[in-house]
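Below is one structure; the comments refer to it alone.
Heads up, one of the protein chains got dropped from this complex, but the rest are sitting where they should.
Chain nomenclature is as follows: A, B, C and D, assigned in order of appearance, with residue numbering initiated at 1 for each chain independently.
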Amino acid sequence: MIWQQLQSLAGSYPLALRGLGMTVMLSLVSLVLGTLIGFGLGILRTGGNRLISSVIGAWVDLIRGTPFLVQIFLIFFILPELGIELDAFTAGIIALTNLAACFICEIVVAGIRSVPTGQVEAALASGLSRWHRMRQVVLPQAMRIVLPPLVGQYVLLIKDSSVVSAIGLTDLTRVGWLVVQRVPNGLLVFFLVGLGYFIVCYPLIMLARRLEQRMGAAHGEVQL
Amino acid sequence: MLENFSLRTIVEYLPLFGQGLVTTVWLSVLSFAGALAVGIVLAAMNLQRGWLFRVPAKAYIDAVRATPLLAQLYFLYFGLPRLGIILPELVVGILALSLNSGAYVAEIIRAGILSIPRGQVEAGVASGMTYVQRMRLVILPQAFKVTIPPLLGQAIVLVKDSALLSLIAVAELTRAGQLLASDRFMPAEGFITIAAFYLLLYYGLKGLAALSGRWLGLAGART
Amino acid sequence: MTKPIKGRTGMIEFRGVNKWFGTLNVLKDITLSVEPREVVVVCGPSGSGKSTLIRCINGLETIRDGDLVVDGQRLADPATNMTRLRTEIGFVFQSFNLYPHKTALENVTLAPIHVRKIPRAEAEKAGRELLAKVGLADKVNAYPAQLSGGQQQRVAIARCLGMRPKIMLFDEPTSALDPEMISEVLDVMVAVAEEGMTMMVVTHEMGFARKVAQRVVFMDAGAIVESGTPDEFFSHPKTDRSRAFLSKILRH
Amino acid sequence: MTKPIKGRTGMIEFRGVNKWFGTLNVLKDITLSVEPREVVVVCGPSGSGKSTLIRCINGLETIRDGDLVVDGQRLADPATNMTRLRTEIGFVFQSFNLYPHKTALENVTLAPIHVRKIPRAEAEKAGRELLAKVGLADKVNAYPAQLSGGQQQRVAIARCLGMRPKIMLFDEPTSALDPEMISEVLDVMVAVAEEGMTMMVVTHEMGFARKVAQRVVFMDAGAIVESGTPDEFFSHPKTDRSRAFLSKILRH
Partner (left out) sequence: GLTAAASAGTLDEITKRGELRVAVQTQGPPFSLVGAAGERTGSSVELAELMAKEMGVKITFLDFDWDGLIPALLSGKADLLVADMTPTLARAMKVAFTKPYMYTGSTVFTKADGKFKSTEDCKAKGTKIAVLLGATGEKEAKKAFPDADIKSYKGGGPLLLDAVNNGQADCGVNDVSAVKGQSTAYPAGSFTIMPDMLSKEPLAFATRYDEQDLLTWMNLFLDQVSLDGRLQKNLDYWVNSDDWKKDH
């Protein structure tokens, strides 16, 4: 029986490949955009302006606090009622980018706040501009705190991208659901789906670990 | 879908949402407690110098983070019975969420601990504290300060992930909204209500995180 | 850039400055004027407000009332470009605050490259020379965590000198140094002072005070108790408080 | 607990100790024996390895070869219970390393309560007294971030004294203090020394050396260049290196 199931699974590999492609495309585009926007929002949020900071805070709370399914649902199905018509792929990218940006914003804020005030003072005292203060002093030190959860977030987002099947995109998880109709072995099918995600996510995790070690070396790593 | 948005139907379904909310809350609380336990153990293993503990911990953390919860859920729900272990859905659900979130929590804790300046560890060492005392009195309280925000983030992810348990027949909050969508064909009403309830949970969690920060006496812990 | 201020005289002017930390009045009615090219030594017991005083000058602390004018610009004035002003004020922190993710050389060249826009090669050459001057030629590529306390302090001093500011503020710049190093570092500072820089130095190195300071300011409990030339201050202290303080130094 | 060591004499015994940081030989063939109740002052130029030397004693740094015996126990011996041993060794860090999440009083009482198992009330009473002795009666509830440099240093000293260890190691314990405070803090240390504690103090306070030290050890570039009584050392330095060093102190 397993043999027969495997055989019929093998026939679905073009579909699976397309699904994997969709997952990778969606994740890649929205992670790059989301990271840029997320860092921007995080920096703005920790900057002096109260109004900007609380507006960003409220938006981030709203997005972090509601299910992604609902967000994507609103963007794809409800925005048209307000005259904004988007195709499914664009809607998916926008929703995922927004989600990524909001989560990354919080991570960046926490990282920036973890940098000792003495460091900011030293940068202030030498007359570094706001940009250079961030770029040269604060962010590099914050990155040590930011990197592990950031990669965690990337990986979560890649997996969250499966929600796009609600608006008709066929991603890797959706392929799993389609295939399981004919090969009713959830364990086997989703093991393979899991393997697909692993292939995408694992290199990312490894890369982060490499970077982390490199930064740790320069800081004189803590020996517990 | 917004023009004929029906508040009345939402009110009619409120008891159902209420039940779902309760399930989601206690499910999440138990799972997060589990995740913390798993995470602390994994982080401790991962921070050891010897490979005996570190390597398996790392492998577990990577494997869990790199694969979707869905696959893990199936692994537990359909895989365990093949080994002759049949557990109730709720138990499988809590187990899956704990084991999954635990891997993320472990990474968060590890990052927090590594962010503590070396001098702090040395001060603890020099005053003759044991490893456990150092952790408890010096490192963890300071690490908590940096880990509270990401832990909050993980808690939120967990609460929302618990929706996936509807796949294995656990009736939680999302389920109530989906019922409204499939019985009455009112998806907007169903989904927006779910969102409102999750937002409520989110603010609750955020308040808790702020409280626990104050409670741990971190007022003076700025450097 | 520079706005004329009525009755302007000093490079640094405190006019009735008060600062509070909660219920603690750390700076009490400070009035003090430092002329251009003047070198002022600030001393006084631990906790008397010396660090706070000089931290106010580059706006690291905000003041509650009174006026603080630096290089002709009122700090409280919203029109004052603090970033620009700070490029003209060097600061050496009591706790060094080196950038842990940068090497000694990078610590020294960071601001010159990004603020002064000096070409990297040139900045690095100057940085190496400065580090050599403070005895750290062999540590240019070490990270702060790999340096001894005194080495870190010297990097901090080199970092400040590297900016060639108009005003320099030092907070106990030789506390972590041995006597031998102290005199070398002070020599570097003296050379800089002689190029015509305005300096305020929190220190208890009375040798330095005698040699280069035009004025010694003695603080206690947030107030300036006495201010005069080193000779006046050391030979004829006017208040009991400063007499008592000096007697401890001399007994040493 | 205590294992007899052949030919044991000192409380702290370095026997041909070498330590390397990468390619840098920071401690070169150190041989030094400190008797029980002896007070040894370590001095020498910045970067000469003084901090590293005393950090080795409580195992904060590991040594490459040679033997280090403390209170009769070989540090390299796997059977040595380092945690237990460290409760008998007090340490004041050059950079203080106060716990930022604890108040001054909590910093002082943390180890007595949890390591020495002294009842909280008693520990707090003792802690308050100690803080008062170093002039911080009004800062017991302040967090480190709210303290001046000198105040932080005094908390660090009080934290070490609070453990009442057999051996005390001080790394420039008065660097952030004004002369007045220095003498007060040194007086506290002298009182402790007279109770019969073994002490190693990295300091350049020659007054302290003269008053309490039985021996002065002069280091340069990782090696012990000279070691003798304060009188010998100050009046008849044996090497050119120490003569040059001393001349700088005196010139000051």
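The rule is short, and it goes like this: contacts are C-beta pairs under 8 Å (C-beta built on N, C-alpha and C of every residue); 3 or more make two chains touch, one makes a residue touch a chain.
The structure displayed is predicted, hence computed values, not measured ones.
Counting contacts over the entire complex, the absent chain touches A, B.
Remark: the omitted chain is touched by one listed residue; of B:Leu30, B:Leu140 or B:Ile168 this is B:Ile168. Across the entire complex, the residue among A:Phe39, A:Phe73 or A:Phe198 in touch with the chain not shown is A:Phe73. For chain A, the residues touching the absent chain in the complete assembly are 1, 8, 11-12, 14-15, 69, 73, 76-78, 80-81, 83, 165-168, 170, 174, 177-186. Taking the complete complex into account, residues 1, 77-78, 81-82, 86, 89, 166-169, 171, 175, 178-179, 181-188 of chain B touch the chain not shown.
As a convention for this text, only the chains that are shown with their structure count from here on.
Chain geometry summary: the mean Cα position of chain A and that of chain C are 46 Å apart.
Within chain A, residues 116, 118, 220 each touch two or more of the remaining chains.
Touching two or more other chains at once are residues 95, 146 of chain D.
On the side of chain D, the complex with chain B involves touching residues 58-60, 83-91, 93, 95, 97-103, 110-111, 114-115, 142-146, 159, 163. The touching residues of chain A, counted against chain B in their complex, run 61-62, 64-70, 73, 77-78, 81, 103, 106-107, 109-110, 114, 116-118, 144-145, 147-149, 152-153, 155-156, 159, 162, 173, 176, 186-187, 190-191, 193-195, 197-198, 201-202, 205, 216, 220-224.
On chain D, the positions that touch chain C within their shared complex are 21, 43-47, 51, 94-95, 135, 146-151, 154, 171-172, 175-183, 204-205, 207, 244-245, 248-249, 251-252.
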